[in-house]
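Working notes, beginning with the structure itself.
Only one protein chain is missing; all other protein chains are in place.
So, subunit A:
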């Protein structure tokens, strides 16, 4: 596989970006993840993951949408790229194959 490596947390963040579709930025992603995984999620961790995903070309971003709660500061909105989608589905396929290869299906 010639694509860049994707860590577990990065994968979760990437999936969340896909879920939130156009409304994905630091706070919403963290809130979504918190709710869905019931892990403690720090904003700094989410951001670092986002920047790394952007460097790898799985998401792209633009600035916009300042609100009063943000003190008039703009937010960086992330959207998933085609490469990102491709990687996610590749990973899913690999997983499915691996699951299917487990000899006794009733094991889980």
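Everything below uses one rule, namely that a residue touches a chain if its C-beta (ideal position, glycine included) is under 8 Å from a C-beta of that chain, and two chains touch if they have at least 3 such contacts; residues count from 1.
One rule holds in what follows: contacts and distances are computed from a predicted model.
**Student:** Hey, which one's the missing chain according to UniProt: "ATP-dependent helicase", "NADH-quinone oxidoreductase subunit F", "Macrolide export ATP-binding/permease protein macB 2" or "Ribulose bisphosphate carboxylase large chain"?
**Tutor:** The chain we cannot see is recorded in UniProt as "Macrolide export ATP-binding/permease protein macB 2".
**Student:** Among A:39, A:70 or A:85, exactly one should touch the missing chain; which is it?
**Tutor:** Missing-chain contact among the listed residues: A:70.
**Student:** May I ask you to list the residues on subunit A that touch the chain which is not drawn?
**Tutor:** Residues in contact with the chain left out: 23, 25-28, 30-31, 42-45, 47-48, 51, 63, 66-71, 73-76.
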